[in-house]
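A single protein chain has been omitted from the complex, and every remaining protein chain is retained in its original position.
Chain nomenclature is as follows: A and B, assigned in order of appearance, with residue numbering initiated at 1 for each chain independently.
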Amino acid sequence: MRPTFDPFVIPFVAGMTFVLVYCIIGLIRIIFQLPKEDRRKFGRSLINPKSAWKNFKDLCSDCLFHVKIWKRKPLLGYMHSSIAFGWFMIIVIGHFETIAFSPLKDMQLPFFQKLTSNLYMPIFFRFFSEEASTLSAHIYAFLMDFFLMVIISGIVIAVVKKKKPRKVGLKRVTKFGFTEDMVRISLWTIFPIRFLAEASMANIGGGSFLTKFIGFDLLFGGHYNETLSYILWWAYSIDLAIFMTLLPFSRYMHIPAEALLILLRNAGLKTTEPRKGYAVAEIYSCPSCGLCIDVCPMSEVKENYRNTAVYFIRNIRRGRRRRDVKHKTEICLMCGKCIEVCPLGIESLDIKMAQRKKYYYKVKSNFSYLERLQDYKTTGQQAQSSPLDAHNSKILYFAGCMSHLTPKITLAMTKIFEQANENYEFIDKDGSICCGRPMMLTGKVDEAKALIEKNTEMIKNSGAKRLILSCPICYRVFKEEYNLEGIEILHHTQYINELIENEKISVDRSDKRYVYHDPCELGRAFGVYEEPRNIIDNIGLLTQGKSDKDLAVCCGGSIGSLAMTKEERDDITKNSIKDLTLNHPEEIVTACPLCLKTFARLSPIKVKDIAEIVEENLEINEELGIRN
Amino acid sequence: MIDFGFSISKSSHIQMDNVDLKLFNKLEALNPDISTCMACGLCTATCSAGNFTDASFRKIILMLQRGKDKEALEKVKKCMMCGKCILVCSRGINTRNILLSITRIYNEEDK
Partner (left out) sequence: MKEHNILIIGGGPAGMETAYQLKQLGLKPIIIERNDRLGGHLAQWDRLFPTSETAVGLLERLKENTKDIEVKLDSRITNIEKINGTFHVSLSTNKNFEVDAVVVCTGFELFNAERKQEYGYGIYDRVITNAELEDYFKTHDDKRVDEPRRIGFVHCVGSRDVKVNNTYCSKVCCATALKQACEIKDEFPDADVYCFYMDLRMFGKGYEDLYLRAQKDFDIKCVRGRVCEVSENIEGKLVIKAEDTLLGTPMKMTLDLLVLMCGMEKAKGVEEIQKMLNLESNNDGFIENSGSFVGINRTKGKGVFVAGACTSPKTLPDTIAEARSTAMEVFNYLIHNC
């Protein structure tokens, strides 16, 4: 008869208890920090069968199978799944095995002892069990060995990744401090030690191909050394205890936090405070995998890779170094590429936005001058008050501030409107007030509201049904923050594509080679990827850049960044141009006046807006005279 | 002294000797590019707010340098942060961030 308890389990039990208590307290704190409305939402989503099903699906695909990493980097997907999923399976199968064959099965024990034994028994099962010869015991033993092998293979890849990141398709990996290194080493050693411990007494506890044949028979030569074995079991337990105790202070906290994040996200919650509630769940969910480092435009300059999302989140989590947090918050271009690749979909930009909102500005904006504006034509010097009247025209065209520095875009648009025989009104021909997005990006959300309200009022009064925008920055804020019920908001790429598809305009096709740059605020923010490509397909040949669509590199001009210097921006721009011109296009096409201006300064080839190339290739219908 | 029955109104000169540039120096330390302005006027000419008001980045910086903080802040308040001025600046000054820094460093109540 094997013993049912041994002192070596104590470190593990202590570590495990600590982790459980820590997580429960953390969970309660997060729930408590949520705004009341969010808490209610969360509660409802847990009982709603529809969202519960989604929760279950997401938990399986993200926490267990890591579908997102598999999609981006299959090798890393395997590495991660083999360890996480393998471990999960060992715990599950281990529990079933314990239930089936536990030496405690028929024993009457006091409640507390029963509880703790349930905690340690499945983990150290081979120590307490006796080899059984039934078929099911063999199947269990085989499965346990199989998953142990899977985990060890994953650890091998992890070691390679750490030493030679390029072998697994990464340029840079996150750098860690002492605690993180300790946790990682303890994690890496858990399973090899478990294998040794189990193998060392496989003749008593049983085992399968890995522990018994490879381990006991080959490695230990078929001899059972009681002292060595006992030491190995102690080592295994202590190793687990180290891992468990340090887990809350390390990146491995993402294991429990991720599950909570999925539930909160599915309840429709968003970050409102940079260090409270939902944001905490996100911050603790960051596994510091560093996938965001290589994609971040800032990483192109070597010293700047520490401005990337993973380091930002780490700074926030540690709660110190306020200056670092501020710098990382304000230098970010807000292009959103890091979120695209994040296996956990952590919305670090929301945290940055929340953080920007926190910064205090002593001088408050004063937009009282907006009150005397009646329409976009009214300027300070020449007040000619004829309220904007577009009731007769169905379409409003709002070019935006930046487009006034790129007259080719606005002229191309007016020509396209004319050729399509559209009834339109160019509302900000003589300038306008800002759309509010740049102000929002500085964190001054309430102040941006004043601009938004004024624009809303003027656009609504016009009675138009459609609003065409040339600037993706405007487009985003109009879509997200404006309440323009009954007015369809389109970026000119979408609008021109529609005109071509409905054959309201026609364009000539040539062999000219173009490459398309996806502006962040149009592409990643709204997924407008196909419309511009469709337009270019009608005009010439579309070549591929190094990366496009959701992985397109920011042009470097983004007004999302507040603190970035001109030199840092130039480096990003040059790199982005290099990526775009990979396949030797003749012209770079984009759909944003800011991207256009930024690229035009440093590009060796011509940079044009999509409206320009459409206008250049328009089949002119002579019957339509020039109006306006 | 004999009282002639009238007083001399306050001098309209900028008394540079009395101007306290502590805050401006702080601003300059944070944004060294502020001193590279060559007063071409592009920022003011293109300014979205300048279309409707007397907002002018160029003037704001000059006024702060001459101790006219209060007047400068009145102009700062009208800025819509649209960033057009960064796009035109002949010297590549990060105008928008400087304006943000001003609203952090200076305080309306102080003056």
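Here is the rule we use: contacts are C-beta pairs under 8 Å (C-beta built on N, C-alpha and C of every residue); 3 or more make two chains touch, one makes a residue touch a chain.
What you are looking at is a predicted structure, and each value in this text was computed from that prediction instead of being measured.
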| item | value |
| --- | --- |
| Missing chain: touched chains present in the view | A, B |
| Contacts of subunit A with the absent chain, listed as residue ranges | 381, 404-408, 411, 566, 597, 600-602, 628 |
| Subunit B, residues in touch with the chain not shown (by the definition above) | 38-42, 44-47, 50-51, 54, 56, 58-59, 87-92 |
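Throughout what follows, only the chains that are shown with their structure count from here on.
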| item | value |
| --- | --- |
| Inter-centroid spacing, subunit B versus subunit A (mean Cα positions, whole Å) | 40 |
| Of subunit B, residues touching subunit A in the complex | 33, 46, 48-49, 51-54, 73-74, 76-84, 86-88, 92, 94, 96-97, 100, 102-108 |
| Subunit B partner contacts - residues on subunit A that touch it in the complex | 330, 359-367, 369-370, 373, 378-380, 401-402, 404-405, 431-436, 438-439, 441-442, 444, 451, 557, 559, 562-566, 594, 597 |
